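Every protein chain of the complex appears in place save one, which is left out.
Showing chain A:
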Amino acid sequence: MNTQMIFFIILALIAIVCAVLIMALERISHRVVSMAFSFFAVAGLYFLLGAEFIGIIQVMVYVGAITILFVFGMMMTEHRNVGFGPDPRKGQQILGFLGAATLLGVLLYGIFSMDLPTEQPYVGTVEAIGLELYGHYFIAFLGSGFLLTSALIGAVVIARKEVE
């Protein structure tokens, strides 16, 4: 049991427990905070894998931006009521749980029956990411720029108040 394994177990436990708490907690604000902690643990896993740039981006975009966005969305809608009353689709809940559990079982069976060779870890530097991003994936990079612009304009247009 080396140091990396211990860190992996701690971070994985935080990620899974916080992900379960998103489903289990009562208040919406607590759920959003739990989501932020789950993302933070995943960022720690990226650092563990030697992908520092992706880890920093994860902290900036997910923990910083998306969580704040969710807090805004929560504040602008109804966040005071805790439940919506009795659920009329009890059977669907059980079906959903069974479906997710079956998928998890199939995935875990596939993962552990797979024979992957263990190699020396590859450490990707930021320079390599930049060269690849502006080399092979330049068109996709431009496309993601267009996507972000259109998403920004679309969000503003959809969320503003209609003026008579």
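The rule is short, and it goes like this: a residue touches a chain if its C-beta (ideal position, glycine included) is under 8 Å from a C-beta of that chain, and two chains touch if they have at least 3 such contacts; residues count from 1.
Here is the rule we use: contacts and distances are computed from a predicted model.
Not shown: a single chain whose UniProt protein name, out of "Twin-arginine translocation pathway signal protein", "ATP-binding cassette domain-containing protein", "NADH-quinone oxidoreductase subunit K" or "Peptide/nickel transport system permease protein", is "NADH-quinone oxidoreductase subunit K". Although one chain is not drawn, its touching partners on chain A can still be listed: residues 4-5, 8, 12, 15-16, 19-20, 22-23, 28, 31-32, 35, 38-39, 42, 45-46, 48-51, 53-54, 57-58, 61-62, 65-66, 69-70, 72-74, 76-78, 84, 87-89, 92-93, 95-97, 99-101, 103-104, 107-108, 111-112, 114, 116-119, 121-124, 128-129, 132-133, 137, 140, 144, 147-148, 151-152, 154-156, 158-159, 161.
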